[in-house]
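Removed: one protein chain of the complex. Kept in place: all other protein chains.
Per-chain residue numbering starts at 1, and chain names A and B are given in the order in which the chains are listed.
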Amino acid sequence: MKLVLAVIQDADAAALVRVLSENAFEVTKLASTGGFLREGNTTLMIGVSDERLAELKRHVQQTCRTRTRLVSPSVPMGEQGEGLAADPVEVAVGGAVMFVMGVQEFVKV
Amino acid sequence: MKLVLAVIQDADAAALVRVLSENAFEVTKLASTGGFLREGNTTLMIGVSDERLAELKRHVQQTCRTRTRLVSPSVPMGEQGEGLAADPVEVAVGGAVMFVMGVQEFVKV
Partner (left out) sequence: MKLVLAVIQDADAAALVRVLSENAFEVTKLASTGGFLREGNTTLMIGVSDERLAELKRHVQQTCRTRTRLVSPSVPMGEQGEGLAADPVEVAVGGAVMFVMGVQEFVKV
């Protein structure tokens, strides 16, 4: 058995918890308030059998993969309300890190 | 030394923290907001010497054991206010999982 601590973006948390729950993984969500580098992150704690570790990693990679999104920069309006046209810019979202750790003993009460 | 991550029900958290503290275990309570399967759970992080691991497990098992409670289902009132008598039903409460992990080094500052 392994314990996986996964740090993911808040924006991906609901989707990943749903996918993992539908696939019968047991997930506990720890409230994490990011440090300077980790604002907006969520930490998930997942107990997983050795046999299902690869499947777990696949779900995290598919749901949280780094991707870009086009965002239109907000542009100040002119006095008559006519906005200036600005090109949308690519912003990176997603990404995750996973720490896989050995479990010496798992106890269910 | 071991690090034990225990996921227990919110309803058992205060009692377990009290018992562990009275027995000189050092407990840190992580705020955990359950995923789909784990609504209402609390995660405790407990550092424990190898010698006291069995005692710790005993405390968790005694305090968080799965048990049933009789709950009277709420019954809609009739128009004249006469409630229908309904049999109480058994509801399972309690339960816990513990991940026991090896600690390579413990540092106290």
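Going forward, contacts are C-beta pairs under 8 Å (C-beta built on N, C-alpha and C of every residue); 3 or more make two chains touch, one makes a residue touch a chain.
Note that this is a predicted model, so its numbers are computed, not measured.
Set against the missing chain, the residues B:V7, B:L20 or B:V97 yield one that touches it, B:L20. Only one residue in the set B:M45, B:V71 or B:V91 touches the chain that does not appear here, and it is B:M45. Counting the whole complex, the residues of chain B in touch with the unshown chain are 3, 17-18, 20-21, 26-31, 44-45, 47, 101-109.
Where chain A meets the missing chain, the touching residues are 2, 5, 7, 30-38, 41, 43, 57, 60-61, 64-66, 94-102.
Operating definition for what follows: only the chains that are shown with their structure count from here on.
Here the CA centre of chain A is 27 Å from the CA centre of chain B.
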